[in-house]
Structures are given as structure tokens and as C-alpha cells.
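So that we are looking at the same thing, I have put the structure below in C-alpha cells.
Incomplete set of chains, arranged as in the complex.
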Amino acid sequence: MSQAPLLSVENLAFERDDSCLFSAVDFTLDSGDVLQIEGANGSGKTTLLRLLTGSLQPSVGEISYLGQALSECRYNYLSDMLYIGHQPAVKLNLSAEENLRWMVATAAQSNDLSIKDALTQVGLAGYSDIPCYALSAGQHRRVALARLLISQARLWYLDEPFTSIDKQGVAFLQSCLQQHVAQGGAVILSTHQDLALNGLRKYKLLPHIEQGV
Amino acid sequence: MSWLSKLFSKLFAKWLPNESSSWQWFYRLGSPKWFYRRSGQWLPWLSLAALLVLATGLVWGLAFAPEDAKQGNSFRIIYIHVPAAFLAQSGYFIMAIAGAIGLIWKMKISYMVMKAAAPIGAVLTFVALFTGAVWGKPTWGAYWVWDARITSMLILLFLYAGVMALQYAYHSIDAASKASAILALVGTVNIPIINKSVDWWYTLHQPATIKLTSAPSMHMDMFMPLLVMIVGFYLFYGVALILHTRNEILRRERKTSWVRELVNAKAGL
Amino acid sequence: MLSSAPRKMNSGFVAWLRRDLLLAYRRRGEVASPVVFFLMVSTLIPLGLTPEAAQLEKVAAGMIWIMALLATLLSVDGLFASDYHDGSLEQMLITPQLLPLPILGKVTAHWLTTGLPLTLVSPLLGLMLSLPIDGYLPLLCSLALGSACLSLVGAVGAALTVSLRKGGLLLSLLVMPLYMPVIIFGTATVNAAVDGLNWLPPLAILGALFAASVALCPLAAAGALRVTASN
């Protein structure tokens, strides 16, 4: 039945103000895959992820979800997707728990794990009532990462999720990803660190080379 | 704004242009290159016409039209004041329509027209305000009074200023075009409301002491030159708009091959 | 299994409304918080203009309206700004819900934390500025409706300028002209009542303005946010 891959990206190119950032990006993603986007600073990893979330429009090429072009299955696609960017969308004046409650409330779907449990698992057990401006950099990111535990989305797009996270946290996060793909999900992430994940695939983003004059 | 264009095309599918139909000119118009070439052919004729009509109107109005019984010669400011006020108002709608076309059909050229129309309209509004103020001193004894029409003209100037400021504020051309098109559209919805409310405000607060609208029905000899001037201003507006748009085309398309060829050809001459 | 859970039917309206109210509650007490601002400025008016009741009375309605407008302008500037900076706005743009609904939620929260308190303290200000007694009810009604219009129109301006990282001045340039009808009919309502005239017609017009704003402003703001986000 499901011949079509979960996500397929064909010949994608993006240009901003007449200069092309990358072109001919091609890959497919199936359930169970973890795809790491590699590339130097400024090579366009964040831009690629934002193209995938639909925040930006590609100049050329097509992204399709389960065989359908994004524009035709916007609602389903966005419901099945979770994106955590450089800016983790954590409100400084709210506590970790309030932040998470709001994130869950706006999400299309979530599982039964309670918010308290999720916060405990990411190591914020005693911190759930403290306003987030009083959290350390790593704790701040952990609030956003707790969303992963509650999410039911199949596609996770994570932009440098390991930023500011300590070693133990990195290991925990990797086991989370592993579990997610084991359940049939898929992950695209960008990071400069080396990961130890089964079935990890890499995609190297190369700068666009101007052809002709 | 994709949902908007989708909604639009669903609603008006029957009448919408599509490439196979007789609407082809519409699509060709969307091509900056085509527009640049064509407008280059129109421009000399249009400029000539504008020049002739404006000259006729000015000479007629300033030299031959009779002196006003009450105001003497100062009334001749009307030949600048009224056409400028006219054009300032229609200019806003031209700008907003161009913006709407851009949003709906994603036509590049109409964004350029929109961008070009804003400063022209703002200058005309300013001219209307300025000539009005100069005229106000001899007739009303004050440069500025809070009359309904004058106020709505001032607000129009602010609307223009907003669109221009937004154009310049954005870094990305695409975002600038779309954002100012949205603002221009919101403004168009508001212009009639603003005009109505300012009228209401005026009549509510103050008995009619001086009123622009109730200018006594003009003598034909004074009115004809005015009419000529208005036509002249429209032509002039057209010329200015085309010139500005052409400029904008060159600026935005400077990297395309046809503009490079054009520049090379000019340089080679 | 992933994705097998039934999708929640939520519009995002309530979630964003609740969150913004909570945030406002956390930040009660800032200088620029509209009510504080409102009260402070109205103590300055007698100082700057005239302390005479007879004179104040004439300008009372107008001053209260001008202040309401400035207070809205002052606060609407931040409607999307902090969300833009911390990434929440991007999350809002990629939710599957219809974008105008979360926006309406945010605008409602904004009105509940600026327009409504202003409306509620306006009798006090009326007292301070010697507003005649007939003016109180029209003032309340017109402020309630009018400040909602101001929040809605302001949201469009805020959406257009959010990614520009500019102060509120550009925003005020964009929306102030659009505010003019509201202030005209707002003061007209109060002044009509004070002069013993029928104040329902201008109020009805304010109502119509409000209806139009509710219908159109969230759409325009949604379009504007999409544009700015792709920046």
C-alpha cells in the first residue's frame, strides 16, 4: 500500500534576493530513518529545515508527503510534524510546566504522558514551577525538548537539538530519537556533533555553484 | 497569501484569465521585459501629449481666464491645487489596485507599479496641501484650518507615507512588496470610512464657516482651463508612473540577461 | 503507534488566548503597562493644560480617547514581537490550524488586558477630568467597542512590522491614519451625550467598525505574518 516514502524531496533549490543558497537537494525519508543534515556554518541547514516546515517556499523543486505535494496535504502534514528550531519557543516569563501545557494545547495531537512526567524525564523535576528566565541555558532547551516526549507527530525536524545540553542529556536525547524511529517515526536533524544512532543517514549540504557566466 | 489567491481563483474561475484564452496580453503584461519594451514605445507620445495639454491649460488658466471677483489673481492657484488633489486621491487607488493584482496573480510588474506609484502620489498630496495652505493665507487668514477635506487630505498623506516607509523598511524585495500591498489594501478599505467620518466630525463640531465644497459654481471661462489642467495632470501622472516603473524594473532585473544586454548596448553607443 | 491517536479538534484560539493572558498576568507592573500609563498621563493633563474644571470638561472626552489610542498603540507594538524573537511565532505559523484564529486569540487577550481595563477605569478618569455626568455611560460603551477596534487594527500593523525590529514609531505611522475614524466616532458618542443629543447613531457606527474589523483584521494580520515570517 504505502509505496510512497514518508517524505520525498526532489531537486530542491532556494534562492534569496537573487543569490542561490543551495540547489539540487534530493533525498527521501522513510519511517525508521534518522537523517542528519551536515554542512558548514551558513551552508543552509536551518533554511532547508524551514523549507520542509513550509515556513519558506522553495524556488525550485518539490517536497511531498506520502506521495502528495505539500500544498495538497497541508493540514495532514502539519499535524504530523514537529519542529524545534534554534529558538526553542520557550516563554521566559512562564514556568516550564506552563510552557509545555501551552505547546501541547496548540499541537494537533499528543500522547498520554503527563506534562509532569515529561519534565521529570528531561531532568527538570524540581524546576517545573520556576519561571524559565531563572533556568540555565541547558535547562531552557530541555523545556522545549520535553515536547518530543509528548508528541505524536511522525516527522521530527530538529535544528541543533544538542545545543547547550550536557553529555548525559545528549545520550538521553539520542535514545529518544531511537525510540521514535523504532515506533515508525522519522527524524531530520542538523547538528555538528557526531551521533551514535543505528540507521543514521547523513546528507551533506553543499553550496550552490554558479554555472555558466 | 496563497489561500487568498486560491479562494479567488475558485470563486472567479470563469472570468479569470488563463493562458490559452484571449487574456494572453494580461500575462504578457506581467513580464517586466515586455512592459519595458512596450512602455518605451508609448512614452514619447504620452510625454508629448502631457506637455501640450499642461501648457495649454497653464497658459489659458494663468493668462486668459478672467480674474476672480472676490479673490483677485490668487484664485489661479486652483489650476494646480485642484488637479493635484484629484490625482492624489486617484493615485492611492491605482497603487492599491496594483498591489492587489500583485497579491492575487503574483505578478511582479504590478508590485513595481505599486512601488512607483507611492512617492508620486505622496508628492501630489503634498502639492495639494501646500498650494492649499498658500492659498489659505489670503482667503482665510490662516495657513492651516481643520477643515474636513483638508484633514482627510493630510491623512491621505500619512497613508502614503506608511506605504513608502514599509517599502523601504524591508530588506527583501518580495516581502516589501507583499507587506506594502497588504497595507495599501487595508488603507483602501479605510479611505471611504475616513472621508465619511471626517465629514461627520466636521459637521458635528462646527457650523459651516468656510467650506471648500460650496465653492460657487464656477464661471465657464474659469472652469474650462481647470478641466484641461486635470486632463493634463492625468497624462503627466501616467508619464511619471511609467518612468518610475521602468526605473524600478531595471533595478530589480539588473541581473537578468536582457537588462545586461540593454546596458551594454547603451554603453556601446 | 504514532499518529493513530485521534486528532484534537482545536482552533488554537483558546490556547493562545490563555497563554497571552497568563503572560500578561506575569508582567503586570511594567512601566508601559497600559493602565499605569493611562493613569499617569491623566494626572499630567490638568498640569499641562489647565486645572480649571470648566475648561477640562470640554476636553475630557477627547483626552480620554486620545490616551486610550496611545495606550493601545504603545502596547500593540509588542503583540508579536516577543513571540517572533523566541520562536513561538514560527510555531504558530506551522500549526495546522487556520492562522486567523490564534491571532484572534492573541488580539482578544490584548484587548482584555488593555482595552477592557481602560474602559473600566475610564469613569475614574472622567471624574478627574470633570466629565459631565451624562457622559459616563456613553464613554464606557464607546470605549469598550472602540478599543477593540484599535486592538484589531493595531494587530495588522504589528504583524506588518514584527520582523523589522523597529520601534513602535513605524507601527504608529502605519496604523494611526486607520485609527482616525474610531477616535472621531468615539468622541462624538460622548460629546453627543454631553450636549444632550442622541448618542446611539455614532455608537452604532462604532459597532459597525468593530464588526468589520473583527472580520477583516485577523485575515490581514495572518497574511502579513506569513509574509514577514518568510523573511
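As written, the chain order gives the labels A, B and C, with residue 1 at the start of each chain.
The definition used in the following text is that contacts are C-beta pairs under 8 Å (C-beta built on N, C-alpha and C of every residue); 3 or more make two chains touch, one makes a residue touch a chain.
In this text, all values refer to a predicted model and were calculated from it rather than measured experimentally.
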**Q.** Total copies per chain kind in the whole complex, with one of each drawn here
**A.** A x2, B x1, C x2
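Quick note on the criterion: only the chains that are shown with their structure count from here on.
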Q. Using CA atom means as chain centres, which chain is nearest the centre of all the protein shown?
A. C
Q: Averaging each chain's C-alpha atoms to get its centre, pick out the one most distant from chain A.
A: B
**Q.** Rounded Å distance between chain A and chain B, as computed from the means of their C-alpha atoms
**A.** 47
Q | Centroid distance [mean C-alpha coordinates] between chain C and chain A, Å | A | 36
Q.
What's the distance between the Cα centroids of chain B and chain C, rounded to whole Å?
A. 32
Q) Which residue numbers or ranges of chain C touch two or more of the other chains? A) 230
Q. Which residues of chain A are in contact with two or more other chains?
A. none
Q) Residues of chain A touching chain B in their complex? A) 16-18, 71
(Q) For a test of understanding, state which residues of chain C touch chain A in their complex under the given definition. (A) 1-3, 5-8, 10, 12, 14-16, 18-19, 22-23, 26-27, 82, 85-88, 90-97, 102, 229-230
**Q.** chain B-touching residues of chain C, taken from the complex the two chains share
**A.** 156, 160-161, 163-164, 166, 170, 173-174, 176-178, 180-181, 184-185, 188, 191-192, 202, 205, 209, 212, 216, 220, 223-224, 226-228, 230-231
